[in-house]
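Every protein chain but one is kept in place in this view of the complex.
Our next item is chain A:
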């Protein structure tokens, strides 16, 4: 009969001790704020104070019945979906083109050039684009449209174009990062697969379509999940350009801007945290759906 195993061995204790700072950090800075936010979402809070009268699901029903919340969610989805799909498609094509270059210096040059916007802060990007997309004929883009005899476009002032303009702006910043990730993936595609297909008479486009793309499916999936999460959290650029109204006409009001308005302008932390948890549930559901879709299709190899 083997001796009874002790509940905690010396090794276990040492392990826990080493992990303690990290666990304490996660508990204090991640678990506690999440729990406090959940607690606040059921309370009528006053300002930043966590306590307040218990109001049950009242904050949740207020948010769910608020047309502004649904409008914000619609805008978030619209810009998120476009940013993710266009971002993935463009960066993958760019990565493939860069990868096919035979000239190493050129490869590094393009990697650097496309990655550069990624190190520029969202604030600087928004400022830059507010002048590039200036709605008058003085704006750079409108000035160029003028050469073609076209009228100035209200890129950020006309609700018909504003969301699309934000998508274009975010693509400028994100494409470089996605391209680098795709490039890393492209370099890991085994050469023998390509060589075998080449022997079988497959052209470069067919090989790209039937070998490269399927092989990179996990990377596409990673991009899709991360892009979806990032897209649902869009805030800085729309706030800087559209203000608290998400101007023009509320077309740039996103879910996080709605939360910000309630939390920091109206000091209604209860409503804001309820909206945060609703957004959390939506992101969780979207990610779960994507995971399920990926599982149904099976692994890449």
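FYI, a contact is a pair of C-beta atoms (placed from the backbone, for glycine too) under 8 Å apart; a residue touches a chain by one contact, two chains touch by 3 or more; residues count from 1.
The working rule: contacts and distances are computed from a predicted model.
The listed choices are "Pyruvate synthase subunit beta", "Na(+)/H(+) antiporter subunit D", "RNA polymerase sigma factor SigY" or "ABC transporter substrate-binding protein"; the UniProt protein name belonging to the chain that is not shown reads "ABC transporter substrate-binding protein".
Across A:15, A:33, A:112 or A:136, the single residue that touches the chain missing here is A:136. Looking at chain A, the residues touching the absent chain are 44, 46-49, 53, 55, 58-59, 62, 65-66, 68, 130, 134-136, 152, 154, 156-159, 241-250, 253, 261-262, 264-268, 271.
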